[in-house]
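Yeah, one chain of the complex is gone here, protein chain that is, but the others are all in their spots.
Chain naming follows the written order as A and B, and within any one chain the residues start at number 1.
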Amino acid sequence: MRYLLRRLAFYIVTAWAALTINFALPRLIPGNAVQAALDKFQGQFSPGVEKALALQFGTNTKASLLTQYWHYWSQLFQGNLGVSTSEYPTHVSTIISKALPWTIALVGISSVISFTLGTLLGILIAWRRGGRLDALLPISTFLSAVPYFWLGLILVTVFGVSLHWLPFFQGYGQGVTLGLNWAFIGSAIAHGVLPAITIILSSIAGWMVGMRNMMVTTLSEDYVMVAQAKGLSDRRVMFTYAARNAILPNLAGFALQLGFVVAGSLLTEIIFSYPGIGVTLLNAVTSKDYPLMQGIFLVITLVVLVANFAADLLYVLLDPRTRQEA
Amino acid sequence: MSAAEVTVASGREVSTDPTPALEATGLTQHFRVRGRAGRARSRNRRGRPVVHAVDDVSIKLWAGRVTAVVGESGSGKSTLARILARMITPSSGRLWLDGRATPLSAGRGARAYRNKVQLILQDPFSSLNPIHSVRYQLSRPLRIHKMVGSEELDDALESLLERVKLTPPSQYLDKLPHELSGGQLQRVAIARCLAVEPRVLLADEPVSMLDVSIRLGILNLLEELCHAESLAVLYVTHDLASARYLATDVLVMYAGQVVESGPAAAVVDTPAHPYTQLLLSAAADPEREGPAELTTSGGAPPSLIDPPAGCRFHPRCPHAMPICAIANPPMLDVSPDQRAACWLHVDPADRPKVSEGAKA
Partner (left out) sequence: MSVDTPTQPSATGDNARPAGPRAASLRRRRTRPARRRRFSRKTYVGFGLLAFFILMAIFGPIAAPYDPSAAVGPSLVGPSSAHLLGTTQNSQDVLSQLLVGARTTLLVGFLAGLIATALSIVFGVTAGYLGGWGDESLSLVANLFLVIPALPLLIVLTSYLPGAGPLTTAVVISATGWAWGARVLRAQTLSIRNRDYIVAAKISGERTWRIVLFEILPNEAAVVASSFLFTVLFAILTQVALDFLGLVNVSGSWTWGTMLYWAQNDQALSVGAWWWFVPPGLAVALVGTGLALANFGLDELIDPRLRSAGLTRRSDAKLVRQGFTVVHRRPDAAATAHAPTGGGFTEVRLRANGNGRSEPVAATIGGAPEADAHLASQAADSAEVDTQAGAGNPTGVRADAVPQRQRDDAASEGRLG
């Protein structure tokens, strides 16, 4: 409990810092890009929206910084992320809530697959070291250095454009109605395969190599030798003795991995024109829709923090030492 | 330098010098405990639990004499050495170097102090930075304390290595630590201490990390340095036999306190404190017939956060009496030179009265 509370406190501080960065950036950076972008919409917004935007970005306003900061937080707590300038008068929260489920489903499912598969492969490679599976290691070195979106491009070329095996454009087929019907679900899954493979291929190496290295270290520990000596089955030694201990440091590196996965999947979405946060962010960037950008950064950060906390919960479940501390 | 040369001549019996090279009285070191240390009774002024690493210890080191501090792990002997080296600032205590009162703080003045008092660390494998050559390690103290000019540096380095019997020096100067054996490393570490021409050498278990077969060489080197260069040497060890071999005087520490002190021969041959007797009986002795006589009621060294009341040794002492659980025994003369802190040496009539009720 104590451990989790400490982590929770850390995430709260991190969230505060991230949101404050979000607030501070447009005000700190010289050359007022936001001002220029907003000026283009001169006269198109209602006076109320104009005033809110001015407060949100610190442009054209005489309000003190403290007032602006206060306004920023009070708006956040009301769930109000402002109004999108490119899709005026749609609210930023509406746009994000439409895109977020796609991304969470895609990244969530592929991360879980990647983690599970990578960890299992890592265990196996370490267990049968010197075997044929070792060939995966140099390949993984290469894969982890490949830009996600480029891998996506290659997959699209091979399996989409040339072979026509799988759809590679948007999240679901044309003529399919959005909703809980089989046609939609089937189409969504088919459309998700290539992006998911891209994410899995790029991120699996990290888990695999990390797990393998920890396994090799763990396997040389005396308690593993004792477990083998007392005649336990290989499977039991491998999973309940060696892997159980080796997985902890791997899990502790979750935060860093997640950062890469999030970054990679944002770009992957763009390749596949997937209707998620990545494409929305790109649209926001190209149309200089600053309220939308801010909102997306905020939401991504919060989701990442929640995911990290979930990893911490898992860590506590697996590591009795963190529980005893309580 | 000149002072040292004068005394060299007097050889082995230098103890005629009336002032000790280093003297400390009432050294006490309480470490604050981090985290939750439970219901510890002893707390410092702010109410935090403390560890009594060293409790009211007094010690004198004489030029040309080896003084040994003997005790088991956690007895505070290494902390004592580090306090004397001014690596840590004790909670209280006083210090005299060559009869002059000296502050005990580990802070600013400590640099000049280390010109006179040097500490040899326990593990030679980790006390030499693996990336620096022997030449670098030895020339640093020479340069820092401006012992020699740059022209004389090479000569100084060679004479240092010769003093610790690493000859020919040219063979060792440009070696990296991993190219030397443990014994050689400890000699280099000692040479580094000698570089500043100290008056006092504090050796914190200098041979416990070394193989038995090379321990003797290092001990002999320390003894030779002590006598030939009239150094005052503090030898911290857990091994009574080596203390007997090397030291003139012995202090036995238990749970942060000195329980017995005296000439090495007297302490080892006629131990007065039950703890010293226990230590001796625990040491292997090929000449002893039958099993070791002295048995204890077992147990481990006491918690220093919450030391036992009265004599700290009483839970393990085979001679424990009711009084032992209540009052800490005073340090008593058991013979002209030898002192021990044990109620056994107090005439029963002079012991404080203990009623059965008070014991509970």
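We adopt the following convention: a residue touches a chain if its C-beta (ideal position, glycine included) is under 8 Å from a C-beta of that chain, and two chains touch if they have at least 3 such contacts.
Everything quoted here is computed from the prediction, not taken from an experiment.
A.B. asks: Considering the entire complex, write down the shown chains that touch the omitted one.
C.D. replies: The omitted chain makes contact with A, B across the full complex.
A.B. asks: One chain is left out of this view; which of A:38, A:83, A:205 or A:243 touches it in the full complex?
C.D. replies: With A:38, A:83, A:205 or A:243 as choices, the missing chain is touched by A:205.
A.B. asks: Taking the full complex into account, find the residue in B:54, B:83, B:97 or B:119 that is in contact with the omitted chain.
C.D. replies: In the full complex, the listed residue that touches the missing chain is B:119.
A.B. asks: Of the residues B:152, B:211, B:269 or B:333, I need the one that contacts the missing chain.
C.D. replies: For the chain that is not drawn, the touching residue is B:211.
A.B. asks: Of A:56, A:114, A:140 or A:322, which sits in contact with the chain we cannot see?
C.D. replies: In the full complex, the listed residue that touches the missing chain is A:140.
A.B. asks: Thinking of the whole complex, not just what is shown, which of A:81, A:266 or A:316 touches the missing chain?
C.D. replies: A:266
A.B. asks: Could I get the residues of chain A that touch the absent chain, sorted low to high?
C.D. replies: 10-11, 13-14, 17-18, 21-22, 25-26, 29, 31, 33-34, 129, 137-138, 140-147, 149-151, 153-154, 156-157, 161-162, 205-206, 208-210, 212-214, 216-217, 219-221, 249-250, 252-253, 255-260, 262-263, 266-267, 270-271, 281-282, 285-286, 288, 290, 293-294, 296-297, 300-301, 304-305, 308
A.B. asks: Just the residue numbers, please: which parts of chain B touch the chain that's not shown?
C.D. replies: Within chain B, the residues touching the omitted chain are 85, 87, 111, 114-115, 118-119, 121-123, 125-133, 136, 140-141, 144-145, 167, 171, 174-183, 189, 192-193, 195-196, 208-214.
The definition used in the following text is that only the chains that are shown with their structure count from here on.
A.B. asks: Can you work out the whole-Å distance between the CA centroids of chain A and chain B?
C.D. replies: 58
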